[in-house]
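Heads up, one of the protein chains got dropped from this complex, but the rest are sitting where they should.
Our next item is chain A:
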Amino acid sequence: MDILVQQLINGLVLGSVYALVALGYTMVYGILELINFAHGEVTMFGAMIALAVISALMGAGVDLPGVVIALLGLLTAIPACMLLGYGIERLAYRPLRNAPRLAPLITAIGVSIVLQNIAMLIWGRQYISFPPILPQGHHNLLGARITDVQILILITSVVLMIALTLLVKRTQLGRAMRATAQSPQLAGLMGVNANHVISLTFIIGSGIAAVAGVLVSAYYGLAHYYMGFLLGLKAFSAAVLGGIGNLAGAMLGGLLLGVIESLGAGYIGDITGGFLGSNYQDVFAFFVLIVVLIVRPSGLLGQASHDRA
């Protein structure tokens, strides 16, 4: 029982990070029908930039509480990633807006490779550790352990998800985004500047990705130039699971995927009699993805669309 609760907690925490990254995928896909392969790399840049700032501050002997230093790192990473997201859209995707579908997909892969290698040139091939500046305590919850960092991740993610939902549902910009997702031409006729909306979508998604990157590096205590790739794939799986283009779906899909992965890794050894072990953790995301796409291509909360599947 304790193990079940523990895996559930771990899964929810991990899943909330997946959900944050998945939001970026789903927002872009909702408007452009483009899988922004580079989104995982934006997440990685968020983590790397924040870590660079944190270690620079600590190296300079700045005497501030750890949480404040981490916050300063985060506050640098967010605008930097927003700029990065904006740049990617302007330079790599916008010129191809009317090209056949394969062209922007290949470009997205190209951008992802370029970003990975730039990060590698700047920060090297080695793992960079997240200094222990966040509170290191832990609490008991139904016989399981939940750490301060985990609580911090959960709270941050939930707050961000609520904020984004409000933005999309309640504000003028949100309405413009929804209209553009329905039909860019029609939205244009109603006085919405589609280019403007698309840029803002990339900017907002990249900002959230930066936060997710910092959270995930704080969770594992590590960052690496390659970390965005797998994270991005899993987040995309989460977005598909929930129904791509649907914000609530991305959140649900993220949380669900995190839980499935944790429970799967925890119990797969028992289920298969020791044949498969927890080293198969990364299989679950892809397995879930394939099953969902075959059984219900529109995802859990998505609407059927004849064009996508």
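Everything below uses one rule, namely that contacts are C-beta pairs under 8 Å (C-beta built on N, C-alpha and C of every residue); 3 or more make two chains touch, one makes a residue touch a chain; residues count from 1.
Note that in this section contacts and distances are computed from a predicted model.
Candidate names were "Protein-methionine-sulfoxide reductase catalytic subunit MsrP", "Fe-S oxidoreductase", "ABC transporter ATP-binding protein" or "Dehydrogenase-like protein", and the UniProt protein name of the unshown chain is "ABC transporter ATP-binding protein". Screening A:150, A:201, A:217 or A:237 against the full complex identifies A:237 as the residue touching the chain left out.
Of the listed residues A:220, A:267 or A:280, the one in contact with the hidden chain in the full complex is A:280.
Of the listed positions A:4, A:52 or A:114, the one in contact with the omitted chain in the full complex is A:114.
Considering the full assembly, A:103 is the residue among A:64, A:83 or A:103 that touches the omitted chain. For chain A, the residues in touch with the chain missing from this view are 33, 35, 92, 95-96, 98-107, 109-114, 116-118, 120-121, 233, 236-237, 240, 274-277, 279-280, 282-283, 285-287, 289-290, 293-294, 297, 308-309.
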